[in-house]
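Note that this complex is displayed minus one protein chain, with the remaining chains in position.
Showing subunit A:
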Amino acid sequence: MDKRIENLAQAVADIPDGATVMIGGFGGSGAPIELIHALIDRYLATGSPRTLTVINNNAGNGHVGIAAMIEQGMVAKMVCSFPRSADPRVFTEKYLAGEIELELVPQGTLAERIRAGGAGIPAFYTPTGFGTDLAKGKPVAEFDGRSYVQERWLKADFALIKAETGDSLGNLTYRMAARNFAPIMAMAAARTIVQVSHAVAPGGIDPEAVVTPGIFVDAIVEVPNPAQEEDLNRANAHYPEVAA
């Protein structure tokens, strides 16, 4: 078995219109910029995929990564906790114009819904949001004298994530806080596509150090020296590059 895929274009070739896509990252930390940009390339060349539902903590920053997907018109709905950033204009303008839907989820509930989706738990109770606008209409139950809100699992057709090192079986390690949502998104998606900075043969990762076991991973594509969203934004980058 070898989960390695030759190039980025091939890695994202199967994502159809209307798909639900989890994208790793917290702000720029862990954002799989190259996978996202490969998806934008495909959309610009073929008009697909469009009307995507994207699940991420945020809703893009500047004009690269998820913001660029939104700017190009590929995204129908965002599921996120914090659709603000240093430069949130792309999402903000579409949202205020009614051109993109938003499902706002408290950050810990978002994480737990994704974890539950990957773990086969259809619903759970959390104290988060009880008595607030974000719990309106949701079932509430009391346990040991305290009130909790029922939340449902969150699953996706695809996950696009970034890892530091991956072997050809899909075992992954991450770099510092870039892991954030990636391990749970890898569990919750039907097909998990990973860009890794270093691809290695089986045995190249200490089994004690594996963070995401390969069972949660479907495809690995090597992207050495990946771009950092924060660096791109500090350079005022746009994707695709605006012709001078």
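Everything that follows uses one rule, which is that a residue touches a chain if its C-beta (ideal position, glycine included) is under 8 Å from a C-beta of that chain, and two chains touch if they have at least 3 such contacts; residues count from 1.
Keep in mind that, in the parts below, contacts and distances are computed from a predicted model.
Look at the chain that isn't drawn here: its UniProt entry, checked against "3-oxoadipate CoA-transferase subunit B", "Nitrate transport protein NasD", "Na(+)-translocating NADH-quinone reductase subunit D" or "Xanthine dehydrogenase family protein molybdopterin-binding subunit", names it "3-oxoadipate CoA-transferase subunit B".
Considering the full assembly, A:L104 is the residue among A:A9, A:A76, A:L104 or A:V210 that touches the omitted chain. The residue from A:T20, A:T53, A:T165 or A:N180 that touches the chain not shown here is A:N180. Although one chain is not displayed, its contacts with subunit A can still be listed: residues 26-30, 57, 81-86, 88, 91-92, 95-96, 102, 104-112, 114-115, 126-134, 174-184, 211, 228-231.
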